[in-house]
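Only one protein chain is missing from this complex, and each of the others stays in its spot.
Here is subunit A:
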Amino acid sequence: ILCDECGCFCIRRHTHGCGLSQRVSKDRSSKPVNKISAACINHIVHNGGLYKRPFNEAFEETPMLVAVLTYVGYGVLTLFGYLRDFMRQWKIEKCQNATEREEQKDFVPLYQDFENFYNRNLYMRIRDSWNRPICSVPGAKVDMMERVSHDYNWTFTYTGRVIKDIINMGSYNYLGFAQKTGACQEAAAKVLSQYGAGVCSTRQEMGNLDKHEELEKLVARFLGVESAMAYGMGFATNSMNIPALVGKGCLILSDELNHASLVLGARLSGATIRIFKHNNMQSLEKLLKDAIVHGQPRTRRPWKKILILVEGIYSMEGSIVRLPEVIALKKKYKSYLYLDEAHSIGALGPSGRGVVDYFGLNPEDVDVMMGTFTKSFGAAGGYIGGKKELIDYLRTYSHSAAYATSMSPPVVEQIITSVKCIMGEDGTTIGRARVQQLAENTRYFRRRLKEMGFIIYGNEDSPVVPLMLYMPAKIGAFGREMLKRNIGVVVVGFPATPIIESRARFCLSAAHTKEMLDTALKEINEVGDLLQLKYSRRRLVPLLDRPFDETTYEETED
């Protein structure tokens, strides 16, 4: 039976506000806020055994005052933007924009006005928080090139100094495989001297190296699927393979917060696209039911096939997909499931095999297992795993296989060694220990931030930790203050997030030590007080202070 309130599967209908209903829609006015943890325990008891472990995911409502002040902030920025544009027009202020060539002044303007207005007057003020150039391995600590701007971020000059040992909370180095020494680097160096850096041909022509075949067999084994294929770029894995799977007359059901690459792939495929609310199973089921009952619009023919696109961990929200429910729905409605594990592979599950492993599900229930090698494996590229028929089809019809240069051999070798390490096939327990370490770091860091009173989005097991900033001025301030304290963080605002939900994002890594995390937490606390970021109004349930050497997986698997 489907629960009316949250769309989850329950034996009995129950009254509650479990995790997912915390984020039913973009306007959060009608959302229940409190009672989360209690309700979730209730949820686990009643969910018919779909979840083997607590699914604790929350999105605290934006406080009304903060929302109003944020809008006021944007209003002021816009007003000043117009004022300065006016001054630029009358040459009172110097215009530093790059301009069109004289010869092409009478061409149709290349850019739209609004886009430029936003970049010129809002983004430019805090541009120094992004694209910070680094000059070392992107590990737990990183060296950054110091840069200054003498013209309010229009141009940067490098001072030549290097800011050493910044604690890196920004890179997607979940398992700490971004290293310049160790087994992976040595293996990659060996392959580099043997094969060279490039390939100069496509897989289907003359670029199918034995290394590629080796990698694909290993990845298939790692994922627990029949077969797999690897591609040179994670983004392109989505955008160039979805069109091979679905086309006209097919339906794609896509989560509203899916990554740009999935959106692009869906768009290129020519299939009809419908969007369901983020991680909301009721919304998904309604779309599935309607699609099958009503068929295609106008012609009323039945859909050829339905493909559900979801991600394992959503990189801006820190939420984990409700995979057990998605799989149950997919089976009930005979549709296919495309799971993008860009952030979750390696970072979730007791043996690091992603969100399927995390929920203890069967990988065969996911039709298309997609993921990237960029993050947990410290390399580059992406993969697709699944049934042999699927991979054979992709080998023949994938856009990347036919037209794109194949993967660089040293990069392939880095993946091979890191995957083997996670699987324990290198004869050590390093990989296993890293997976464990990441899980512990995640729980610890998230708990401490919540205790400090910040609004933290997402699932308690997600190593992506968004901390809400809301106001536009705080985006730049937070990024700068943290850098001053030698901590590198990522801040994001519109258009990557809804306009009022600007946030900072921390990505945890197995390479972070307890000391590093404590230093970071201390500084975040300080900056949080300075910028008044402790918005949370939720009273915390006192947690049992468990020792953290105990593994987070064992305690819930009874």
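The working rule: contacts are C-beta pairs under 8 Å (C-beta built on N, C-alpha and C of every residue); 3 or more make two chains touch, one makes a residue touch a chain; residues count from 1.
To be clear about the criterion, contacts and distances are computed from a predicted model.
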One chain of this complex is not shown here; going by its UniProt record, which of these names is it: "Glycoprotein hormones alpha chain", "GPI ethanolamine phosphate transferase 3", "Integrator complex subunit 4" or "Serine palmitoyltransferase 1"?
-> "Serine palmitoyltransferase 1"
Can you work out which residue in A:275, A:404 or A:452 touches the chain that's missing from view?
-> A:404
Answer key for A:170, A:385 or A:528 versus the chain not shown reads A:170
Out of A:245, A:321 or A:339, the sole contact with the unshown chain comes from A:245
Contact residues on subunit A toward the hidden chain run 98-101, 103-104, 106-111, 119, 123, 130-139, 142, 145, 168, 170-173, 177-180, 184-185, 188-189, 192-210, 213, 232-236, 240, 243, 245, 259-261, 264, 267-268, 289, 292-293, 302-307, 333-336, 367-368, 372-375, 377-380, 389-390, 392-397, 399-405, 407-411, 414, 488, 490
